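A single protein chain has been removed from this complex, and every other one stays in its place.
Coming up: subunit A.
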Amino acid sequence: MSVSKTPGGKALDVLKSLPRITLANLRPNPGARQRERKRGRGAHGGSKSGRGHKGERQRGNRPRLGFEGGQTPFYLVIPKYGYNEGHSRRPQYQPLSLKRLQYLIDLGRVDTSQPIDLTQLVNGRGVTVQPLKRDYGVQLVEEGADLFAAKINIEVQRATEGAIAAIERNGGVITTSFYDPISLEILCKPVPFFLRGQPIPKRMLPGEDMVPFYMDAKNRGYLADPEKIQQARKELAQKYGYVLPDISKDEIHRMLAMRKDPRQIFFGLSPGWVVNMAEKKILKPTDEKLLRYYNS
């Protein structure tokens, strides 16, 4: 009979009867490994060993990089100008396009049923922010604004007008807020911060040059007047030509109305609390001076 007794068929019988796998039985697929061509060996690698014929090339005495035989080199002909002067004092904002945001939402890497924060974006590996490289956060850019269709409560550090319009057109809420570098690092990497055992610090206010930006309702700044923000929403809807959806009549308006206090870094955690990861506990100070400091 040619029917095998074991379930799985003849292939499994054959596999079982083969010898054990050892180094002697293994071989890479043809074309997987390419032989290295060593210099100075063999008919083609030998002789002058790829160095050329006589002169500085063969003798390894070529001049420095950029030298043009005595002609004033390019890097000296061009006059100096302070394009990069003070570059380390300029705040940088990592761009986040609406196209990428929609991509992240579609793949489920960012949860739209909760307010979207820089922490959520970093957790979903949507953006990479480097606080030590003068990054002050994330800016929302309107690339892909016509494809964007998600109702979200998002908080970024800067946003262009088109991006704000796109988010509000879909019934969402956008806020721009400021994080000083220490707070930004804590926001981006909360777990290493909690392992340090330090109390959550207060978020500092922006510097004098950035205060007007964050107090402006057009930028949806977190220090701006809420009534002026409502006004700005209407004006933007008129400018871009869409009907402004009424958020207060929405089912999730409570989630959309969630906003952080200017001194708060995390939703649900106040400055001054210590979060312990080992025992999954939160420790709060009771001393009134500490409380007064952390709540000021």
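What we mean here is this: contacts are C-beta pairs under 8 Å (C-beta built on N, C-alpha and C of every residue); 3 or more make two chains touch, one makes a residue touch a chain; residues count from 1.
The definition used in the following text is that contacts and distances are computed from a predicted model.
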Revision key, fill the gap. Answering from "dolichyl-diphosphooligosaccharide--protein glycotransferase", "Scarecrow-like protein 26", "U3 small nucleolar ribonucleoprotein protein MPP10" or "Large ribosomal subunit protein mL64": the UniProt protein name of the missing subunit is "Large ribosomal subunit protein mL64"
Review point. Which residue, A:I182, A:L205 or A:L244, contacts the hidden chain when the whole complex is considered?
Key: A:L205
Check your understanding: Per the definition of touch given earlier, which of A:Q92, A:N123 or A:T160 contacts the omitted chain?
Key -> A:N123
Exercise for review: Would you indicate which residue among A:Q92, A:T160 or A:Q264 is in contact with the undisplayed chain?
Suggested key: A:Q264
**Study point:** Which of A:L15, A:V77, A:L132 or A:V191 contacts the chain that the document leaves out
**Key:** A:V191
**Study point:** subunit A residues touching the omitted chain (full complex)
**Key:** 105, 107-109, 111-113, 123-124, 150-151, 191, 194-199, 204-205, 208, 211-212, 215, 222-223, 226-227, 230, 247-249, 251-264, 267-270, 272, 274, 276-279, 281, 283, 285, 287, 289-290, 293, 295
